[in-house]
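One structure follows; several queries about it will come next.
All protein chains of the complex are present and in place, except for one that has been dropped.
Just so it is clear, A and B label the chains in written order, and each chain counts residues from 1 on its own.
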Amino acid sequence: MLPAEDIQSALNKVPWFNTLTPEHFNKTVELTHIRHAKAGEIFFREGDKQDYVYIVLEGRVSLEIFVPHHGKVRFCTAEPYDVFGWSSVTPGMHQRTAGAMAVLDSTVACLDAEGLRQFAEKDHDFGYLLMRRLANVVASRLMVTRLQLIDMFAGPTETKND
Amino acid sequence: MTTMLLNTAAHSAGYTNKLLLPHWAEVVRIIPEAEGVTTFQFKFIDPEVQSRYRFEPGQFNMLYMPGYGEAAISMSSDFDTDHGLLTHTIRHIGNVTKATSRLKVGDMVGMRGPFGTSWPLEAIEGMDVVIACGGIGLPPLRGAIHRIIRNRGKYGKVILLYGARTPKDLMYPSEYDAWQKADIEMQVTVDRGDDDWTGRVGVVPMWFYHFRVDPHKTAVLTCGPEIMMRFVIYEALARRVPSEHIYISLERNMKCGQGACGHCQQGPFFICKDGPVFPFRAFEHIFNVEEY
Partner (left out) sequence: MIDKTLTIGSTIALPKPELDLLLADLRGNGFQTVGPHLQDESIIYTNIDGLKDLPRGMLSEQAPASYRMIQTGKERYFDFIPGGQSWKQFLFPPRYSLFNAVKDGTWQLQENNEPAPHYALIGVRACELAAIHIQDKIFLREDFSDPICRARRESLFILAVNCLDPDATCFCVSMGCGPRHRAAFDLCLTELDDVFLVEVGSELGRSLLFNRTFDLPSAFVQNSANLAMERAAGAMMRTMDTSDLPGLLTGNLDAERWTEVGKRCLSCANCTLVCPTCFCWDATDQVDILGKSTRRDRVWDSCFNPNYSSVVGGNTRPNIRSRYRQWLTHKLGAWKDQFGVLGCVGCGRCITWCPAGIDLTEEVNAIRAEVKT
């Protein structure tokens, strides 16, 4: 475990954390550890009941789903300051719906989701900021996902012809 | 009407006053690109025509396959890079372009052009440039990239956002290194990655969330599926880039290339002659009208 000052300086680089009060920030630091992953290391697999939410600080992490006959489909990557594994913060998440693997050597901040949820329950001000940030993450993911769904680069044989 | 037309009069050497009469050109080189996509290099048979022919990035030729018809194909290079050869990256997807997939070196095709407006590379000197394109939208911008690289000092930050469906569909991967070395920041992304892909997976418009844009001195050049351009434009406008600094390249059914046959019209514009490159400002009021 890195000393708290190192975690602090790492998290300070992430824009959202600058909006927190010192009290909220310190509590979040307590819930965080930094992980250095080599390319190919797995953070979690589909079906895991793991309970962290991650913020990429350096490198790149890919989200993937295994599709029979297609192999592993990488449908999303998380770049520096992107969040992944956000579903663990929302109530009702029971298991991971996708896998996450580092595709480049990466440094990732891992936040204890159970701890975040409990803190949010107790301190609704923090809870609101957390959920607001989460809503933005989900909104931008949804935009990207919709455009991927529309499959805008598909050729005419694959799209409906009038 | 658009005010950013570059001077094309000096470049018209590849068409005659006879309606639709092509010049013949021969295939000089064939470079397979992604699946279903091939780059051809052509040279006019008549050396006089070849020596006069000039074009600007963003313009297009009408390529004639006898027996099949004509297709509008963008220039995929800069005049100086390919020493005057006509470089066309073609996706084999329609009647005419599928016929081109059977071309061999030495075969003849008809060629008329160049037509249309070009990327306003002089007008945007001194600015940061965001080039946002996807799929087959990169070829019409490749000539602009070459020209910018050759005049790199005249531009500020240059960032290329390029997306394709899968890693196999990426165009010109062998050039990315050279482009990066020429101080073009590259963000390549695919809609879905495979086992070997360690690059980004996502869509081009989302990249606006990852860097800051100075709205006072940023120009955006975008080309690709219209829906991709639409979202790129949303993001650029959301960051207060003025619509007169956003340039789009449109594609429509073109038959004559000269603003005569009517097919490519949208609103008051003939896409072949008033475009295909437009400042978004000129198109704003009709771009999002469905089925117009």
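By definition in this document, a residue touches a chain if its C-beta (ideal position, glycine included) is under 8 Å from a C-beta of that chain, and two chains touch if they have at least 3 such contacts.
Remember, predicted model here, so these are calculated numbers, not experimental data.
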Selected residue (touches chain absent from view) among B:G69, B:G156 or B:P242: B:G69
Absent-chain interface as seen on chain B, which is shown: 1, 17-22, 24, 66-70, 91, 93-94, 108, 110, 251-253, 255-256, 258-263, 265-268, 270, 273, 286, 289-292
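By definition in this document, only the chains that are shown with their structure count from here on.
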Centre-of-Cα separation between chain B and chain A, whole angstrom: 36
Touching residues (chain side chain A, partner chain B) in the complex: 39, 60, 62-64, 71-77, 79, 103-104, 140, 143-144, 147-148, 150-156
Chain B - residues contacting chain A, complex: 36, 91, 93, 134-135, 163-165, 169, 189, 191-195, 197-203, 205-206, 209-210, 224-225, 227-228, 231
